[in-house]
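Showing just some of the chains, left in place.
The letters A and B name the chains in turn, as written, and every chain counts its residues from 1.
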Amino acid sequence: MGIVSCVAYSEGCRVREVPLEETSEVLKQPEGFVWIGLYEPDEALLRQVQGEFGLHDLAIEDAHRAHQRPKLEEYGDSLFVVLRTVQADIEKHDVAFGETHVFAGARYVVTVRHGASLSYGEVRKRCETTPQYLRQGPGFVLYAIMDFVVDHYFPIVDELEEELARLEEEIFGGTHRGKEIAQRIYQLKSHMLTLKRAVSPLIEVCNRLVRFDRTLILPETRLYFRDVYDHVIRINESVDNMRELLTSALETNLALVSVRQNEVMKRLAAGAAMVAVPTLIAGVYGMNFEAMPELHWRFGYPVSIALMVGACAYLYRRFRKSGWL
Amino acid sequence: MGIVSCVAYSEGCRVREVPLEETSEVLKQPEGFVWIGLYEPDEALLRQVQGEFGLHDLAIEDAHRAHQRPKLEEYGDSLFVVLRTVQADIEKHDVAFGETHVFAGARYVVTVRHGASLSYGEVRKRCETTPQYLRQGPGFVLYAIMDFVVDHYFPIVDELEEELARLEEEIFGGTHRGKEIAQRIYQLKSHMLTLKRAVSPLIEVCNRLVRFDRTLILPETRLYFRDVYDHVIRINESVDNMRELLTSALETNLALVSVRQNEVMKRLAAGAAMVAVPTLIAGVYGMNFEAMPELHWRFGYPVSIALMVGACAYLYRRFRKSGWL
């Protein structure tokens, strides 16, 4: 895709869209910065950007290859930040991950998006409406992007929490679908671990940005990173919380499967007893002894049937009482 | 709801209720501070308060949106503290959480309550009865509020501990309600995690306040925060303790379900055997062989019945001995 947009800013206000080649020209002005947005650039383009701003080889390689974990690296006076972006596909109940790499220097911000990722056009627009903040320079742009990325984690967390709530309901609701529940618990855990891998390295990243004492990030901007830090901590806490609950849910589900097995077994036993006893009685009167007075008795048959029914009724009541039926 | 009360204090004593607009007037006095209590204020009111005391944008936003995790933030010379409040609904055996945000500066304390939360009127009254402490200024008021909030966690902890004790009794009391117990263990764990999320960030908050070396909190006030710290540590410890016991309880419950299953199975086996053997005997004498001497024997029938009873008695005794019945 290459360049999505390349705009020069001065005093917190948009000056104009500039072609990439002219950025160095623009930066000859004593003030202002350039904000370039790239989407899955090819190597040639990245090299051109590298030449324009003197970015470090290793950072450019990372930005090209993607598949990095979230991190913050300093190369001399410039920062290189890797973020994992997330985009919920509401219809498919699925989540797609992407990556954003941000290069931030005194006079430039370059964002490189890979994979599923919302355009930062919205961030750009929002920034442009608040020149009093945008005046803080590339440090503020970095904050705005991170804030945007982290804010998009919240719907995912909510979705996972709702799935957990649904699972809890089914576990205790007696739907007897132990197998399906086990599978869904496992998948939820797997999703959560993926989310955690995206979020938890950001704690350290934000922490360092809050304490970052170079001029790239102004003291007033640092307070904003504290806000992002807070969000990250909260998401991380939610994930840990869910994780512990999921572990319990898995064990609870196992316990309930066993409880149900117990019930099945009791019913089996009770049912078996209630058929076996009359069968025994029938067997007794099926014996071929010559001298069995009952056989010749007129009421032998009805009495024996009554005996069977009586035994069943007795057993039934007893099993009921002890909760086996 | 807006402003609950707005009072000026001087030398530890209540001076008078002041309208919000006049607070800046009041603060022209060389000494004293203003303590404002708000309940779910709208944005306009918050902006007014912000203007009055020069509070930071980010803190105001937090105070407006609520849903923060407990934290302590410094904005220049002022403090912003977020607390999660808890209110037990004794009748419903339920717990409601709220939030309190406290802004504390050299000459003001502003509390903003959200959701379920007791009024701090009681705290205010208690403070006013001890002017020797209230003289310590906004730092002491902050302590008084935190102490009040943390003290209200204890009944919840007690309630959870009692529920755990009841659960233990039922697990080992043989009530055979494995399913209900599993559910209650899970819910208790879930409640405990919620409580832990409210309490555990306070450890760090109190820790920082104890070591806080600005003039906002006087050295003698810091000792009081140590007291709050102590309470928080104790609650946290109780929760961790219960958590470990609950994990064991879940596993123990599972083990007992299995043990019971074992017993059911043994009884089933024993019962089956005690019916199957006489049935076999009956079956044998139900055979139609011509040459079966017992059939023609006079005592064939009673002896066969005796045989059945004897076999049952023998089996019964054996199963009893080996603990199967």
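The criterion applied here is as follows: a contact is a pair of C-beta atoms (placed from the backbone, for glycine too) under 8 Å apart; a residue touches a chain by one contact, two chains touch by 3 or more.
Predicted model, so just to flag it, every value in this text is computed and none were measured.
The copy number for the entire complex in this file, given 2 shown chains of one sequence, is 5.
Criterion: only the chains that are shown with their structure count from here on.
In whole angstrom, the spacing between the mean C-alpha positions of chain A and chain B is 25. Residues 56, 58, 68-69, 71, 73, 75, 176, 178-179, 182-183, 185-186, 189-190, 193, 197, 247, 250-251, 253-254, 257-258, 260-261, 264-265, 267-268, 271-272, 275-276, 278-279, 282-283, 285-288, 292, 294-301, 304-305, 308 of chain B are the ones touching chain A in the complex. On the side of chain A, the complex with chain B involves touching residues 168, 171-172, 223-224, 226-227, 230, 233-234, 237, 241, 244-245, 248-249, 251-252, 254-256, 258-262, 265-266, 268-269, 272-273, 276-277, 279-280, 283-284, 286-292, 323-324.
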